[in-house]
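Removed from the display is one protein chain of the complex; every other protein chain stays in position.
Right after this comes chain A.
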Amino acid sequence: MDRQVDVVVVGGGSTGCGVVRDLARRGLDAVLVEKGNLTHGTTGRMHGLLHSGGRYAVSDQKSAEECIEENRVLRDIAAHCVEETGGMFVKRPEDSEEYFQEKLEGCKACNIPAEVIDGEEARRREPYLARDVEKAIALPDGAIDPFRLCVSNAADAREHGARIETHAPVTDVLVEDGEVVGVEIEHETGPGKRVHREPGTTEEIRARHVVNATGAWAGNVGEMAGVDVEVRPSKGVMTVMNTRQVDTVINRCRPKGDADIIVPHETACILGTTDEEVDDPEDYPEEDWEVDLMIETLSELVPALEDARTLRSFWGVRPLYEPPGTGTEDPTDITRDYFLLDHGDRDDLPGMTTIVGGKLTTYRMMAESISDHVCETLGHEATCDTAEAPLPGSEDPARMEELMDEFGLRSPVARRSGQRLGSRADDVLDEYNPNPIVCNCESVTRAEVQDAVDDAGSDLNAVRLRTRASMGNCQGGFCTHRIASELAEEYPEPVVRDAEDELYQERWKGQRHALWGEQLSQAMLNHLLHATTMNRDGDPANLDGEVDFGAFDAGADAPGADGSGGDTGTAAADGGRASDDAATDGGRASDDAATDGGR
């Protein structure tokens, strides 16, 4: 492993993915290393708003201008990741008129197309808006899918010769003679795509330059190199509703505040958010009051939210940064701008650059500026074309009608597949016939799941992020096993089982914060299906000992069938069936039964 690459990019969020694409397209030999899945960090836990800049039009006009510029670029190059929903800043009677005017002027100053509409018109566009909403500013906010965006960037980078390594945390930054010369990574399950149960390995990657794009974790990587990067992580909650109450981004028109935005995202609506500084981006409290606050406060804008079904909640941490000595007290006042820290200039440690701050909407612009910087440092001459070159999937608009006829998909399925896959739809869907639906809630077909498996190995969470399979209202209850079965042809049974468990666990995690009403019923039904119908908590195949298949085959007449063998324990576990039944059905070795009963 002595080969030296040009650049190692650490961190597979929007920033890292954008950087590696840009560098690869400029002809540099680049490697992206990410400790989890792509989007494992903040990028996978953000709101999905493609900013028009309206949110910063009063407080931070530089950011606002960047946002509207990049908003236009992304509609073009990332069309299949963007939904052009439009947005509104709505004013309730108690919200300040003065601020409303300031916002409007700010938008004009930043070249954000903005239009004032009255309450009636606002409700005509969004019927669920509260009746006392007085007026609104309509502007071009949108929704963006961060998963698709990162995956497409990475795919394009790979097409241009980059190497992408996920599940490969950087464990050390190599410093030799006062210069960063590479990183050491640990492949959790060996290099390449992740497959459960493959043994881990370590690798040293030597590089001419290291880009630290680890967001809220930038301090950790900095520390490995012996430099100080003061990131001030600030958490925010987001609550996912089961359906879309609004099809437009709804912002509250008032100065900064919690719970002031609803983003329609794919099949759902996401409510957000809070802003609270935390000590550790990996370990912070997820508090119920935050979720309650979302629903209560945002019901003032959209009253239907109060009784609507909540699927789950999740938290993300903003990688806020401010130059040492600024000393801002309130995290909401910290700038949303990004910072490029050249450790050569700053800490006298050449060979590494850190990029922190910013937002997803401006990821491409950030990537461009850091790539410029890296090229300059390496003396590499090349121009950036990422603002014009469409991402894979966004080359042409998807041909929805044709998809339906050509691939025999029902219209909402074809529509959703087309929206997700964009111009890749043909190639992906062409692979399977018949092509059954694997995830019903989100209408994901086998072809799409298999396409994701090709890319992500047995990592079903990565498959989920690519396809949205298991992200609908059953939250995996009815489909994790079906998705896992899609692995069975390629991978051995234990791998499939691990993958299934991991996905199911992940789905459970977010639902813990939505356990009331309908989602509680759903969770109970899921639990009973998995625990009882599928017997996943006592599945003989999951037990360590050998299964005594003979006991099944011999039937009720077999010796011991109604003797002391299995029946006491089994009968109890089964709810007291007649003992001869129990024997037929159980035939389980008595020690199994005991394990089971002892739970």
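Here is the rule we use: a contact is a pair of C-beta atoms (placed from the backbone, for glycine too) under 8 Å apart; a residue touches a chain by one contact, two chains touch by 3 or more; residues count from 1.
Methods note: contacts and distances are computed from a predicted model.
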Listed names "sn-glycerol-3-phosphate dehydrogenase subunit C", "DNA-binding Lrp family transcriptional regulator", "Aminotransferase" or "ABC transporter permease", with the criterion being the UniProt name of the chain not displayed: "sn-glycerol-3-phosphate dehydrogenase subunit C"
Touching the absent chain when the full complex is considered, from A:F147, A:Y338, A:F478 or A:Y491: A:F478
Touching the absent chain when the full complex is considered, from A:Q245, A:S423 or A:Q511: A:Q245
Of A:M46, A:I334 or A:C441, the one touching the omitted chain in the full complex: A:C441
Absent-chain interface as seen on chain A, which is shown: 124, 127-128, 131, 242-245, 247, 267, 304, 308-309, 410-412, 415-416, 440-443, 472-474, 477-478, 518, 521-522, 525
